[in-house]
Every structure is written in C-alpha cells, then in structure tokens.
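The complex is shown incomplete by one protein chain, all other protein chains being positioned as in the whole.
Presenting chain A:
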Amino acid sequence: MWDNPSLRCLLAITFLHLLSLIYSQETGFPEAPENLKCITHDLNRMICSWDATSSANLGLTYKICYTNSEHFSLVCIETEGKRADIPVTVGSTNIRITTLNASGTSLATETFVLSEENVSLIPLTPQILNLSADFSTYTLYLKWNDSGSVFQYELDASWQIQILRKETLETVALMNYDSKLTGKDSILSWNWTSDIPLECTSYYVKIRCYINEPYFTGRKEWSEWSPIRTVPEKDTKPNSAMVFPQDKVVLVGSNVTFCCLYNEGESIKFMNYGSKSYPLLRLNKWSSAIKVQNVSASISSGTNVWCLLEPDGLEGTVLFVGYAPDTPQNLNCETRTFITITCSWNPGRATALYRQRQTKYILFERISKENVTCKVDELNKEHYCDFPVHANQKIYNFTLGASNPLGQAESSLLIDVNQRVHLETPVKFTVSTNSSTNAHLSWYIPGNFIQIRLLCQIEISNSNSERQLNVSMAGAENSNYRAWVDALHPYATYTFRVRCSASEHFWRWSKWSEEKKLTTLEAPPARGPAIWRERSPVGETLTVFWKPLLLSEANGIILSHEVSCYSREIMLKAHEVPVPLNSTEIKLGGNDCLISVVAKNRAGSSPPSRITSMDLPSDDVKTELAIAAGNGIYISWHSDPNVTCGYTLKWCISSGSEPCNVDWEMFPSNATDAVIKSALFQPGVRYNFSLYGCKHNGYQLLQNITGYMKELPPKVAPNFTVEETSSDSILVKWEDIPVEDCQGFLKGYILYFAKGEKGSSKTSFTDEENKTEKNITDLTKKSLRILDLQGKTSYRLGLRAYTVGGIGPSKDLYVVTKENSVGLIIAILIPVAVAVVLGVVTSILCYQKREWIKETFYPDIPNPENSKALQFQKNICEGNTALKTLEMNPCTPNSVEVVETQSTVLKIEDTEIISPVADSELPEDGSDPETGSHVVVSYCPPIIEEEISSPPIDEPVGSSQVIYIDIQSMYQPQVNPEEEPEINFVTTAGYKPQMQLPINAMKMESHSPTEEDLDKTAGYRPQANTNVWKLDSPDSPISIQSNNENGSFGSPCSINSRQFLIPPKDYEDSPTHNNTGWSFTNFFQNKPND
C-alpha cells in the first residue's frame, strides 16, 4: 500500500488540508481532548495519548473512533485512560475522541486528523542478554536480541553502546553498531577492549536502538537506554592487594596501564615500572594506576612493576615486552635419509620472549595436510623440523608458521624431495689393498635411497698429488657402498676420503668422511739407476757410480745394487753393494768390460743399466768457460758427429776435506748445450766439468769446462806494492788473486789514485772527489806506472779487482813522490835574478832623479816656532783650567793635545789664535791635574809647505795661514772623485772635521760658491751646538780663512772640537787609508825632528 506513489501524493495533499482544520477547531469545553500524540514501536500499531481536564468529572471515559484504512469503516473503541492503541494507518486518519461521563453522556467531542508525520517511531528498548569479560585481553563481550521479529521486513538498525566505569559512571566509550533487522529475532554480539585491565575498576554497559525506516515520514527517534549492566567480577578476585595486568606480554613500543588494587585501610605510596616511579592515576578508592608509554624490550625475566602500600605491603607483577615473530628466513627443506624431510630456518629478529612466551613453530604440508610441531633449541639457537616422507609423494608444499603471544608470521617452500637430497656423512669408511696399484674402499650411508642413484666422490691424495674420482652407484637402503681404485703407485702412501650426493639432481655434497691412509705394496724398481764410471789414472781400476732412484722409480725400499762386469755377454764379475753406497770399484786387470748395475728391492730387481768401461784417447782437450746462469751453469759444446750414444757431462762437487762427490748428467747426441742445475752449487764457487762423448766403442773426453753458477765480486783485494817512486811517477806492481777468492772470472783491475795524506778522514775512494782511476783490462799485466804526478806529494793509491759479479774490495797505499831538485833550483834563481835587476835599475833611476825625490818626499819644513800665526792670549785661558784650547801658531804645530774637560765655554777670537804663549801653555794644560787623562797627538798638515810657499795674493798681511788636516777623522768626508789629486790628498790625509755643518749655519758673506762646495766635502764640522758656536765666536777662523783654497774650516778654541778628534765607536773601523794618511802624516811630521 505504501508503495503506491500516486496514493501517497493524494494522501499528502489531503493531510495538508486537514492539518489546518485540526488546529483551527475550537475547543469550547474543558473536558475536550487535546494535544493528541501518537508513537509507534513497530509501524503496525501506535499508541496515542492526549490531554483532557477531568478533575471535576470523575468516571470519565473516552470513545475513540477512527476510520479503518482497510475497510474504510468507522471503528470505535472506549477507554478509561487517555491513551489508546490503534493501528497505524497510511496517510492521515480522522480520529474523533469523545469524552463521556459516567452515565455515557457525551461531554465533548474532538476530531483529530492524524497524519503520519505526527507519529514518532521509537523502537522498543533493547535488552542486554549477556555481558562477559576476558580479563586477559581486557575485552568485554556484549550480546543482545535485536527484536527483528517486531518488523515483518528488513530494516536498518543502529545501536549505540555506552561503556561507563568507576562508581561515578564516567563514560569511557560511546560506540555505534549497525545491523540489519531480518524480520526475525537475532542475537547480536559486540566486543570492546579496554586500555586498562578490567580488574582495575568497575565497568558498566547500556545500549539503545534506532530504526531507520526509509518510507516512514514521521519522526524516528532512539529507543530508551537499556537497563545498565555491570561487568561481572573476576572469578578469582584476590583477597589481598594485587597489581594488574599479571605477567602480561606486550609489543615493544606499546603504552601500558598498570593498576594496583588494595584493600580497605591501605593506601598506595608509590608505583614503579622497573626502577622508575610513575605518577599515580586514581581510579577509585581502592585502585590506582600508572601509564607507561612506549615500553622497551624487557630482559628475559621481564620488567617488574610494583606498588608499595601503606601501612605495609608490596605487590607487583612482571611485564614481558618483546616482538612478534619475524618471518622465518632461509627456509630450507631437504632429506638426508628419505625417511624424514628436515626443514631448517633462521628465525630472524629475536623476539626477546622465552619459554612459555617464546615463538612456536608449526610446519604444515598443504598436499598431505599434515602438520608437525617443531622443536626449538633456544640455547643452541637451532631451528629445525622433521617432516615424514610419504610414499608416492615427491612434491611437498610446506608452510612454516611462527606464532607467539604478540603475533604470527609464516614462510612457504615447495620442494621435490628427489631434488633435495643431502646425504648423511659416510661412516664406517675402510680402505684395503692386496696389490701395489689397487685399493678397495667401503663406506656406509644411512637412509633409503632405492629410488635414486648416488654419486660419490673419492679423494685420493699423497704428498705429491691429489685427485678426485667420481663414482656413480645405485642407491640402496641402509647399505654399505663399495668402490675400487686403481692406477695407484707402488709403495706409496695415500689418504682417502669420500663424500656422496644424489646423482641425477645434485643438491649438496654430504660432509667428507673421515680420512683413511693406505700404503700400496712394493713392486720391482721401474728402471735401472743412472750410472757412470771413471777409470783410475793407471787404468787398472774402474769406479762405477750410480744415482739412487727416485721414490717414484724405486717402487719400494732399495736394498742393494748389483754391479756386474760382462765381456761378450759373459759375466766376469758381479758383486752386490748394499745401500747407501752409490759407487764401487772394479779391477779391470787390463780388460775392458760392459758394466751392468741393477737396483733391488723386496719385490724384485730393476732393469739393468749398462755402460762400457772403455775410454777413448783424447788429444788437445781445451778448457772452455761456462756462463753463469744464476740458477745454474750454462754449458755449450760443439756437436761431434762421431758421438752416437749421447754426451755425458761430469763434475765433482767437493765439500770441505771430504773427497768430492761425482755427479753427471747425460744428454742425447743432438744436444749441444745444457743448463746444469744442482742444489749443491753455490754462488761464487768455481766448478769444473768434463764433457764426454759416447761413441760406439767407448767414451772420449771432449772438452773441459769451468764456470760459476753465479759470479760474485772478488772476495779480496789484489796484493800490490809500490816498486818505484820518482818525482812525477809511481810504479805499482800487483799479484794475482787466488782462484778461490776470485768468485768469478776476473775481468780486470781498477787502480785509483789521488792526493791524500795518511790519516785523512776519507775512508774510501768513493768519497774522493779528485780521484783518478785507471782500468786495467789486460790481465797479463802485473804492473803500472802512474805518470804526471807532482813532486814531493803524498798520494793515496787503491787497487781493486772486478768480475762480472762486481768490484771487489780495495787495498790502499800511501806514497810520497820524490822532490824535483831542478825545479827548486829554478824557482830560487829566477826571483833572485829578477830582484837584482830591479835593484840596479831602481838605483840608477833614483840617482838620476834624486833632486826631484828630495823635493817631493823630503822638502824643507820651516820651523814653526818662527811663525806667529798660532798664539793664544794668555789672559783668556789663564785662570780657567777648564778651558783647553789649541794654540795656533803661524807655524804648523806638530802635535794636537786632546784632553777631556768639563768646560762648555767655546770661545776663541782671532786674536787669541795668534797668542805666542801657546807653546809654553800647552804642557801646563796637559799637566793640569783636574783635566784627567789627555792625549797628545801629532798634527802636521802635509802640504803646509805649499801653502806657505804660495800664499794668496789677497791674503791680509800678518794673518797666518792655518790648515786643519784630518787627524783620525771621525768620518770620511764626501769627496768628489773627480777632484784634483792635491785636493784629494788634503781631504783624505788632512784633518777631517767631525760632523757636517748645515750649509746655512756655516754660510758666511765672504764665501764664494766654490768655497761652499769645499765646505760640503771637506769643511770642518763642529760637533756641539753649531748655532751657539757661531754666535759665540763670530770671529772664528772660518771668517778669517774664508778664502782659503783648501777649504778647511778653522776650528775655534773649542774643547768640543778637540774631543771629537777621537773617533766614536762607529768610526773606529774607518777605512785603512785614513790610518795610512795618519802614518804618512806622522812620517812627515817626524821628519823635521830628525
């Protein structure tokens, strides 16, 4: 009916029309019903209720009339209450409610048009059928009836479940659960996991429902909440305090809540996780909790959680923190016996959980659907599982499941058992032999290998070789397997071992069996020994030599050698030589014979080795030199066409005083060279070889060869002496080095010589830079003359021999050459003659130029006492002992007094210069006790004669000419090198002022430019304050001598100037020509005194 859309549309329009009528009705009586409300639980019937005043009228009843939607007939019911149960109608329904009094009289009538929109759909209140708890997993399980039978068709239902805890009923969770009602009652279940142990506090649950009827247009509302249900208590509720959860296993990184339950009268002091205390969360009056975040892996005994209670009590639990099992890695399944398949694997990451909590493995085979529980040896960390091999099943599909309390993992492997055969190690391995070349082997392999063939590998090794022999054989069940090995060497010790695998589908070798040793039986020697013979010089006896056979040739232990002598197939002599002798002598008695040597062991005799005793005569046997090959000696020879049966090279190695051991080597007839090697050869030792040619009638010595395996430098220096010495040559003579000291073929000598004294620091000629060396390659030469030497000179000589291997040591000698007498005479006579000639020539010249020499070097010097140029006024210096001045006389004084003084007065006037008392006062000043030390130095201008002899024309009459010349000048004046020699002489040899004056300070009006130049170069420089000096002595000699061509400044009567005549430290090392000038000055000064 509800499905008809046109009908529903019509009903909706009608409903809207009537709705206005409902609310527009007037209610004039108080008993009139009003506020009609209808709800339905099942969409079939609805419960309508209304309001009506009934206080004044007791015994009121209500008559409800409505139109039956099926029959469109009016149905009326009477009720005493203000509610009625009427069917739900489609669309709108007219409901007329009449209020009747006790007598049945109608008091008021009200008609309602009830539409579907005004009906509420409220499901029946659900009832919880069962509420249970799993305390180990903190999970609540809830069951209830969905009452689906209330509705006859499918409907969507939603359920709301509320979890509450503590006495205060705090909501922990409000969960929704959707279901479908199927028209009949169904039991629904739902679970919820708590984050804290359920034991920690009380939990409560209630539920309500909501029906989602899509075509119901009325209000759809949640049902009432079900009655609250309490989570049942744990069966084993502890009497005493406890910590929860007990012995739980959690994943690494989890957040875990622990609670401590305690009894009345107790309180909790603190609660620890491990060694750390955590803040307490109070759950209720008898329970507190701690919350631990991100727990880390625990030790094998777990992590302790404990709470300390007051007044007295300690409770705790253990938490195991670990990992879920890792996926089994490298799963490998193979059979060793075809009885079981053994699977092994690597467990991967450790879970940190042990024993009851450790990972358990189950091997499941999908084809046979069988599974086996695997053993895990935690101590040895072995993980393997044996699965039985089924008859007629080749393919196995294994799944290995790993599980522990925290999770599970699995790994799979599909195998063909025939292709995964890994045999057990062969056991009971035996080796036996009854011959010299064969051996029998036997071993046992457990298992049933009837269906496959086996491949076994036998390893045969001895000290020299190792080989492996593969043997394929049919498989058997728990059987011995046999093999036979041949081609073994007689009397050889072998080591055998064996391993096996499947032949067709190789998977893996078994382990090697234990090793077994076996020595094969002896056999006769494989060949005769190598033999040689040597005749005695006389030829009466013949010594036969043989070499011991190699182990591989002897085939056993050689007991003796039988030596026989045959002549024309008739054995003349035979005797047996026991080991270890390897030679014997045979007396020939003048007859030659054919020698035969046979080696014997326990198994028999070797084939004979034969050699003739006959020696062919040799003539002109040459000795050749062999070439050292480093590891042997290279020998070559010319091919001899007559040699038909090969060459034999024989040598003898002596060791100490014992007779030498004869050794030899044979070569075919076409051989022409060979490298002879022997462990006995030593470097630097000379070996002699003899080459024999085997001809049809005997052996002939063809050639002697001498050589070294390796040439070394000579061991010693050649012994040499100086035979003769002259002034320019030395004759040196030396001796041969003994052969045993040469260590090689001598190639020559090197003679070194150089100047050198005995006892010089240089120890060898390699240090000598100016050595000369001479290479003497002519070995026949035993002396050498060294020429072109210097006479009476010590020479150092050294002589060294050398070979291809290098240069030997040196022997040094010191020789002094003889004196060259002729040269000495010449060296004396020539200088003497030259000196005589020079003396004569000089004497002649001097005689001819004697006047000029006198004028130049020895002029007449006027007496200075006659000059009035230098005079000091007596009254100036008198009474002032501190003032020390130079008395300047018209003559040139021959000495200058230099004294120390404390006076700073520097004043000299022109008039004072000409003081006549200078001579007499100087000694007084000089002897003044207050002046301290004083020095009187000679002073004499060198060219004073010239100055006097040619005075300037414009010089004022009566003025004296005074020239100051350098006296131990304090500095070298700056002299123009292009100046005239006289000026140079004056400036260099004359008096030198002690400092340069500033030009401005020294400039006088009367100075000419040339004088200024001279001032710059050679002028006197007072060392005190020049300004003061200038001011204090305006009439100083400078002004007087302004026109002096010599350009020297006159010094005032200044103690300073005299003091500075002593050069300061810096000028003590002044150029030597100053001193030269000084000496010259002295020379000329002293001259008049002479």
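Methods note: a residue touches a chain if its C-beta (ideal position, glycine included) is under 8 Å from a C-beta of that chain, and two chains touch if they have at least 3 such contacts; residues count from 1.
Convention: contacts and distances are computed from a predicted model.
J.: Which of the following names does UniProt give to the chain that is not shown: "Ciliary neurotrophic factor", "adenine phosphoribosyltransferase", "Serine/threonine-protein phosphatase 2A 55 kDa regulatory subunit B" or "GTP cyclohydrolase 1"?
T.: Looking only at the record, the undisplayed chain corresponds to "Ciliary neurotrophic factor".
J.: So one chain is hidden, and I want to know which residue out of A:308, A:551 or A:701 touches that hidden chain in the complete assembly.
T.: Hidden-chain contact among the options goes to A:308.
J.: With the missing chain put back, one of A:379, A:487, A:538 or A:822 would touch it. Which one?
T.: Considering the complete complex, A:379 is the one touching the chain left out.
J.: Since one chain has been left out of the picture, which residues of chain A touch it in the full complex?
T.: So the residues of chain A touching the unseen chain are 243, 246-247, 274-275, 298-306, 308, 312-318, 354-356, 378-379.
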